[in-house]
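I am attaching a structure below and will ask some questions about it afterwards.
Apart from one protein chain that is not included, each protein chain of the complex appears where it belongs.
Residue numbering begins at 1 within each chain, and the chains themselves are lettered A and B in the order written.
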Amino acid sequence: MKFLCYSILILLICCFQIGCKKQQNNTLVVHLLSEPDDMHPTNGASAIRAEINLYTNLSLLRVNYKTGELLPCLAKALPAVSSDGLSYTYEIQDGLSWDDKSHITAADIAFTTKASKCLFTNNPGLKPYWENIKEIKIDGANKQKFTIVMKRPYILNTWFWTDFPIIQEGFYDKNKTLAKYTEAQLTDSTFLKTKADIKQWAEEFNSPKYYTDPNFLSGAGPYKITKWDKGVSITLEKKKNHWSENCQENWYCQANADKIILKLNTNNASAVLELKNGIMDISGMIDYASFTELSHDENFTKNYTLKLADTYNYTYVAMNMKPDGQKHQKLFNDVLVRKAMALLTPYEQINKTLYENHNKRVVCPISPNKIDFNTDLKPVKYNVKKAKELLTQAGWADTDNDQILDKLIDGKKVKFEFAINFISGSKVWEDLAKQLAESMNKANIFAMLNPLDYNGFFSSVTSHEFDMSIGAWQSSATPEDFSQLWSSTAWKGNGLNFTGFGTPQSDALIDSINVSVDEQKRIALSKRFQKLVYDEQPYIFLFTQTRRIIVNKRWDNLEVYTEYPGVLLNTLKLKD
Amino acid sequence: MLGYVLKRILWFVPTLFAVTIIGFILLANAPGDPVNLLSNGAKASGNIEEQKTFWRKKLGLDLPLFYFSITTLSEPDTLYKVYDEQQLKIIKKDLKENGGYKNYIPKIIWYGYHNQYHQWLFGGANSKGIIRGDFGISYIKKEPVISIIKDKLIWSVFFSVVSIILAYMISIPIGIKLAEKPNSKSSKITQVTLFLLYSMPSFFVGILLLMLFANPDVISIFPPSGIKPIEGYADGASIFSKFIDSFPYMILPMICYTYSSLAFISKLTATSINEQLSLDYIKTARAKGLSENNIIWKHALKNSALPLITVFSAVFPGIIGGSVIIESIFTIPGMGLETVKAIISKDYPIVIAVITLSSVLTIFSYLLADILYAWVDPRIRNK
Partner (left out) sequence: MNFKETYHSYKTLLSKNRALKLCVRVFLIFVCVALLAPFLSNDKPLICKYKGQWLFPAFSFKNQHIISENDIINYNMGNDWKTLNTDFSVFAPCAYSPNTIDAANAPRKSPFDAQEFVSKNNTTTSIPYKFRHWLGTTQNGNDVLSGIIHGTKISLSVGIFSMLIASIIGIILGACAGYFENNSIKIGYVQLLFLLIGIFISYFYCVVVRGSNLAAAFTISNALDILRVFLLLYLSYIVIKCLLKIGNKIDVTLKTDNILNFPLDAIVSRIIEILNSIPSLLLIIALSAITKPSYTLLISIIGFLSWTTIARLTRAEYLKTKQLDYITSSKAIGMSDFAIMRKHILPNVFPIILVQIIFGMAGAVLIEASLSFIGVGIPSNTVSWGSLLNEARDHFSAWWLVVFPGLCVFTLIFIYNRIATEIMGK
């Protein structure tokens, strides 16, 4: 028995030493809230992939995080644009090379474009982004120089390159199959049917190993994925003898930590414990309440820096403006009702209870942190009395004394009852929905909660089978293209325009914004568009989100940005 | 002995089939059309119908559901080929209104082995079938289910097996102590403590353990989440060094897995040893002058092993089911955590695969118990 006791004691001491082992070496351990489904550079679909690609891949252009402007990355400088605004000529920097020391050339850019555009490759969600590229002309004399010809002028013709990593032709297409064909041929389905070699290449390119196997993930960035333990962690290691070693001025070629480990932890509480234990170095995913709590904890602030950073993201509550009247009643067709809903939202209470008063209000479809935000628009304030007046004005009254408003619509008595859809599994959404429902109850409106899984939620909003649904949009410093969310074609085509907003006038405005390459003109038009949406109130606009960034003090050189992902992990330096 | 084992295995085959049928019924009745989910991404590129037919064929959803179906006379034989839910509703409504007397006459259609169940179980053109470990494709990740849960299965099985062994290792000595001195103060305290533990819900204990022993504000001895060090195991590490690396991570979850079965097993040990101690052969052994330890450990325990084996098959399913809770508290990348994730995202093939697999495990644990039973007590195999 004594022996047993002693051995247990010894084991516990061992545990103590291993369990509390703080990170000391030049390894950055980062909190990851959800795992990417895959890491395929061009076919991949999951959002978290983009953050990792910042360090493992390079793009033609990148974002300058400090100014929010374009920054040439692979390109020597920003492109020379032709007078008709359709041809962009780039030149690739000298001395850049892939992992096998071959140079990055214009052929790689052309290959990336072709691989993304080819109908056989499995990137259905991303194809529309590449649609506007007509062809890429490689300069005969200079392998580094090329011209991209676009189909039509568009504000994102340069910006869109920041989102897509450039991949190596010599790695993904050793036989140079795609180089034989033109962009037009690769998007022609009748032509492709006859070409067995393209099909064979695409099958290889789409095969699972290129999605998850670290040995088959290749990129030009200073880091490389060396290990991917599914459901546990992803390890990035600094490449040895990489060309970027001598380059320090631009963020994309810096690599200070030897290793970056992205550790998956889906539970907020245990992530907090890991931070407190010093196991985790950096997290941007801790929830608002825990962030506040940690910032008041003196023991914690001794070792960690806590910083808040703005984002371009915002949360909203969408209302169905054009329901079918059968499954979903025509509740929100009237702009007065939508305004009443906005007045019934307890903004201050939500900001206090769920966001610790850290979040700024949004007023219109872009974040107030953007340069083109229309400052003339004033946020709607919580006001039950005014909301009730608007509802009466819109013809809603409780005629049968059952505490629920009703109204005759198309000759049928309709009660003001509906469901609030939100994605299940997130406590914040659920609490938000509860607060909305309770607040609406005060105006005699009955709202049910309807948690849905991600796919169910998404198909309910895109097929317009919802009354009200809570969501969030992620955005970036890129100029806003409103057509995706607000054009009437996006509503008809079951796209991301959930509510049914859109008039010929607004569509025309969106179109003219999209071709305004001149920045000042674009901003003026964008402000007009924001006013248009503000007046229609298709969403209840809630808040911009705030990033809660916590970094261990053993890391230096911390800067936080509004642009995703808030912190650039590769620029953090270990303190001496 | 061999004959007995074979007979038991044969006896379990129908149970296995029944379990697969239950799993299949669940899968077939899951709401929503998986084809829509899988071809979701194709919406933008426009070849949605092509994608849909591809996935329908790949999942075998273009086949009838089962070997036969019982329908009404008014229903055409090939109704299963109508895939669109809306269209199916309209056709059914039409049949109901215009079928007349035919709606009330039964009809049995025999489809043969070209059906979804057969393909799901034994494999077909595009799948290998669950008997060869192919559980289909995850609706969300679009990967084969088995490649998702393969690694996770190992952790769950590891924890359930080790915790059962641990539970026996701890509770048999306790049970013996209880049997030796049933009325002493210490054994009464032990009994009460074990009973209290037995009534504790595992999620409560799990959270309390994390709050108390992984929290620098209280005591921080154990790591709060995961199952291995952050850097992972060193390359080419032996199983033993992996075990040492993972050891601190295992303690809290292991406590959670084990504590509730302690009361049960130790109580049973105590009662069955008490029964044995009153028997004649023990008295003879005592008369022979054997030491008390020797009597209990060598003779009484061996003969009271039967009920302990029975407990094994009662505890095992509980532990497998409990993994759902414990793994999600301690973020152990096992089957249980995967199930919870799959349920939240409505990824039914994973849920069904987990159910089927854990049922198979349970059935094997019963088989094991049966064999052990026969091995300990020869009377059973001769019966």
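Keep in mind that, in the parts below, a residue touches a chain if its C-beta (ideal position, glycine included) is under 8 Å from a C-beta of that chain, and two chains touch if they have at least 3 such contacts.
Note that this is a predicted model, so its numbers are computed, not measured.
The hidden chain makes contact, of the residues B:Thr53, B:Thr71 or B:Asn303, with B:Thr71. Screening A:Thr112, A:Thr162, A:Asn277 or A:Ser290 for touch with the missing chain picks out A:Ser290. Summary of contacts with the chain left out: across A:Glu135, A:Glu430, A:Glu465 or A:Asp481, the touching residue is A:Glu430.
Of the listed positions B:Leu208, B:Ile244 or B:Leu279, the one in contact with the omitted chain in the full complex is B:Leu208. Within the complete assembly, B:Ile320 is the residue of B:Val35, B:Ile320 or B:Ala374 that touches the hidden chain.
Considering the whole complex, the residue from A:Lys352, A:Lys412 or A:Lys521 that touches the absent chain is A:Lys352. Counting over the whole complex, subunit A has residues 267-269, 272-273, 287, 289-290, 293, 346, 349, 352-354, 356, 401-403, 424-425, 427, 430-431, 434-435, 438, 441-442, 444, 448-449, 451 touching the chain that is not drawn. For subunit B, the residues touching the absent chain in the complete assembly are 14-15, 18-19, 22, 26, 29-31, 70-72, 103-104, 106, 195-196, 198-204, 207-208, 210-211, 215, 317-318, 320-322, 324-325, 328-329, 339-340, 343-344, 346, 348, 351-352, 354-355, 358-359, 362-363, 366.
Keep this in mind: only the chains that are shown with their structure count from here on.
If each chain is reduced to the centroid of its CA atoms, subunit A and subunit B end up 37 Å from each other. Residue ranges on subunit B touching subunit A, taken from their complex, read 32, 36-37, 40-45, 51, 139-141, 143, 148, 151-152, 210, 214-217, 220-232, 245, 247-248, 251, 328-331, 333, 337-338, 344-346.
Only residues 11-12, 14-16, 18-20, 23, 27, 29, 37, 45, 119, 124-125, 127-128, 208, 227, 229-233, 235, 259, 261, 263-267, 269-271, 273-274, 276-277, 279, 299, 424-425, 453-456, 458-459, 494 of subunit A touch subunit B when the two sit together in their complex.
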